[in-house]
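Just one protein chain is left out here, and the rest sit where they should.
Going by the order they are written in, the chains are A and B; count residues from 1 in each one.
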Amino acid sequence: MAKNGQTQNVTIRVQRFNPDVDAKPYLASYEIEATADTTLLDALEQIKATLDGSLTFRRSCRHAICGSCAMNVNGRNMLVCNRRVNALLDRRGRVTIRPLPYLPIIKDLVVDRTSFWEQYLRVKPWLIPPENGAAPAGEYRVLPAEVEALKMAETCIMCGACYSACQVVAMNKQYIGPHALLKAFLRVLDPRDAAPAERLEIVGGDDGVFRCHTIFNCIDACPKGLDPTFAIETLRKLAQKRLAFAAERVERQKSLGTGRDA
Amino acid sequence: MRVFVMQRLTAVALVLFLTLHMIVVHYPPGHLDFSRVMERLANPVWKVIDILFLLAVLIHALTGAYAVLMDVERVTPYKRMLVGTAVLLGLIAFAYGTATILAFNTF
Partner (left out) sequence: MYKTTGFISFLFRRVSGMALVFYLFMHIWVIGSATGGAEAFDARMATVQAPLFRLLEVALLTAVVYHGFDGIRLLIVHWFKVTEYRKSLFYAMFVLFILVSIVGGVPLLLFALEGN
């Protein structure tokens, strides 16, 4: 393992596929120089700049916040911009980078995320505030405990790592998927949201939470340490008492302006 | 949702029923014989237990098979057909099984 400042030669295997030329994806090997700090994304950039300019991949922010660089590295989904090459060498001193599994490949490491976004829209990921009359005049006040109950779900960066790791998604693209169910959880539990009944109906339907088989791949894949399985389990319970929960929400919203429980 | 709830409820029931079943039927281990089964089932309490067991296991099995099939994307359009087949199969098997359990009277 290279110490700080020292370089080391490593082999990066990248799955390549150009739909205009190739019949099937194949693995190409590249030798690069890496230091202890080289990230997987740095390695890809290095390959693109010095070895093969045709290598195609998505990236934008380079610090784990835009969610565009999720890929499958050594069989696990992760962001490539916040992981070091050094820590991911396999027994033979190589790293293998493939596109996110179970999604159509557009080119090399770029996958078609249409189904990911379509499913996302199905849960109405935006906040639906109370109607004019019921909304507080001033600011909305949410209790600390209520924020805690959201389990940081708002920090999801929509990278697709969980979606593409999900075995149910792999079998059936009609499934809403962990990313969108996590978002639904966020909105359903949000005291400011006025449409929990409608949301729970979508989420409790044929393509929703009851299709999850509790495989946990989504938790293992999430680069932000979020827990879609917990979100799904919570929604399962709430979907079973949908109307009662919606009634509670109406009550809660009567005191949204004061920050106190009704 | 209904399928899911049915499956979990029967799952809980099955844990109990199956443990019981394994113990009374197979303990002590060895050759199962007709008279032993008959003796037990002549008791109406056992009849009720076994009919409930049959019902739970059928629901669990059929909802399970339904879930397995519905996970295959190409099968999803045939949802109604699947539900119909499952209900029919369940009713037939339940009727046949119940008849068997009740028939132990006559010996």
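Operating definition for what follows: a contact is a pair of C-beta atoms (placed from the backbone, for glycine too) under 8 Å apart; a residue touches a chain by one contact, two chains touch by 3 or more.
It should be emphasised that the depicted structure is a prediction, and the values quoted were computed from it without experimental measurement.
K.L.:
Determine which of the presented chains are touched by the chain that is not presented, and list them.
P.N.:
If we consider the entire complex, the absent chain touches A, B.
K.L.:
For the full complex, which residue in B:V3, B:V57 or B:M70 touches the chain that was left out?
P.N.:
Hidden-chain contact among the options goes to B:V57.
K.L.:
On subunit A, what residues meet the omitted chain?
P.N.:
Residues 75-77, 101, 165, 167, 170, 213-217, 219-221, 227, 229-230, 233, 236 of subunit A touch the chain that is not shown.
K.L.:
For subunit B, which residues lie in contact with the unshown chain of the complex?
P.N.:
8, 11-12, 14-15, 18, 29-30, 32, 34, 37-38, 54, 57-58, 61-62, 64-65, 68, 93, 96-97, 99-100, 103-104, 107
Operating definition for what follows: only the chains that are shown with their structure count from here on.
K.L.:
Okay, in this complex, where on subunit A does subunit B touch?
P.N.:
Contact set of subunit A toward subunit B: 168, 171-174, 204-206, 210-211, 236, 239-240.
K.L.:
Which part of subunit B faces subunit A closely enough to touch in the complex?
P.N.:
Subunit B residues touching subunit A: 1, 3-5, 70-73, 76, 79.
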